[in-house]
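For this view, one protein chain was removed and the others were kept in their places.
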Amino acid sequence: MSHVALVTEPIDVAALLARVSSPTVGAVASFLGTVRNVNDNRAVTGIEYSAYEEMAEREMHAIVAEAAGKFDSVAPTIAIEHRLGELSLGDVSVAIAVSHPRRAPALDACRYVIEELKKRVPIWKREHYADGTRAWVDNRNTVAVQEVTR
Amino acid sequence: MSHVALVTEPIDVAALLARVSSPTVGAVASFLGTVRNVNDNRAVTGIEYSAYEEMAEREMHAIVAEAAGKFDSVAPTIAIEHRLGELSLGDVSVAIAVSHPRRAPALDACRYVIEELKKRVPIWKREHYADGTRAWVDNRNTVAVQEVTR
Amino acid sequence: MRVGLRLFASYADALGTRSLDVTLADGATVRDALAYVRALPGADGLPPAPLVAVNAEYAPLDRTLTAGDEVALIPPVAGG
Partner (left out) sequence: MRVGLRLFASYADALGTRSLDVTLADGATVRDALAYVRALPGADGLPPAPLVAVNAEYAPLDRTLTAGDEVALIPPVAGG
C-alpha cells in the first residue's frame, strides 16, 4: 500500500523503508532531502516549510498514481513524507521510499517522484540565514544552477 | 568519508544512512537489495551469499573512486555494505547510501554503484527453493530478463 | 457569487492575508479572480502570471468558477 503524509515531527526513515519492504520485493530505492548549511553561497541556519496541505497531499497521490504504470507493468509501492514547520540543519525535509520486485523500476520511480514533487507539489520554504535575515526560496533557481553545473 | 564493508550480521540501514548524512549535504539517495520470495518463477526460501572477500572489497572501493569524479566536481560520500552468509526472505543483502550537496549527483552515483556492483564485484549466491533444491544463480540472466521486460 | 481566496508563503506576505471571501460576478473565471487580487494593496509583489489552483487542483485562466470554490494562488514551489 502506498502512503503519503505531511508531518510536523521528525520523519522516521527506517519506518518509511519498512512500509514498502516485503518478501515480494527485491529492491528498495529511497531519497532523502536534508537541510543544508549553505545555499547559493549564503550560510543557512534553518528552514521553515509550509504547504497548501490538502493540495500537496492530492498532488503527491497524483504523482504516485502516475508512477504506478510508468516504469513497469507491476506498480511500485511508494511512501512519501514531507515535513512542515521549523527544521534545523541536517533534518530530513522529505523522504521517499519505493519498492519493486526489480531494481530498475524502483530507481526510476524514486527519481520520478522527487523530480515531480519538486516541480509541482505546493510546499514552500523560507530560509533563515546566519546574518539573521530570512528569504523565500523556490526550486526554479536551484534547478537552473543544477543545469549549468552538469 | 566513504565506507565499504562485507558483513555477516543484518545490515543496519539507519546507521548506514547516518554515515553519509551531514549538514553539508542536501540529498541522500539509497538502494537496498532484499531477498525476494520468488525468482524466475521458482519459490525461494532463502539465499546464501559468499564472496572472494579481499577482491570484493577492492572492487567496491574502485567503484567508489570511479563515482567520485563522474557526476559532479564535488565527490559524493558513499557507504556500501553487502551481507554474506545465510539470508532469509526480506533480509537486506546490499545497502548503498550516497550523499551529495545536490540531488542529481546523489541519485546518479547511487545507481552507478549498484549497476557496477552487480556487474563486477565477486559475490555469489545460491538460492534455496521451496522444493528443497539449491542452485547457483548469477546476474546475467536477471539482466537479460530486465531488458526484455522494459 | 462568493468564492474563497487563499494565499500562501510570499504571496500571503505581500498581501498581508492568507484567506479572504470575495464576491465575483456569476460566470467569473480564474482570470477574473486574479484581476480582483491584483487590485488589492500589496499586489504589486505578485508576478505577472501566478499559478492558480481551484479546489486544490491546478486550473487554467479560463476555468469558470462556481459559488463556494476555493481559489488559491500558488507561489513557485520549494518542496523537497
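Each chain gets a letter, A, B and C, in the order it is written, and its residues are counted from 1.
Quick note on the criterion: a residue touches a chain if its C-beta (ideal position, glycine included) is under 8 Å from a C-beta of that chain, and two chains touch if they have at least 3 such contacts.
The shown structure was predicted, so the numbers you read here are calculated from the model rather than taken from an experiment.
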Could you tell me which of the visible chains the hidden chain touches? B
Out of B:Val64, B:Ile78 or B:Ile114, which is the one that touches the chain we can't see? B:Ile114
Absent-chain contact - pick from B:Val13, B:Val44 or B:Ile123: B:Ile123
On chain B, where is the contact patch with the chain that was removed from view? 33, 49-52, 54-56, 58, 82, 93-94, 114, 117-126, 136-140
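The rule is simple: only the chains that are shown with their structure count from here on.
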With chain centres defined as C-alpha means, what is the inter-centre distance between chain B and chain C in Å? 48
Chain A and chain B: spacing of chain centres that average the CA atoms, whole Å: 22
Quick one: chain A and chain C, Cα centre-to-centre, how many Å? 26
Residue ranges of chain C touching at least 2 other chains are 80
I need the residues of chain B touching at least two other chains; which ones are they? 103
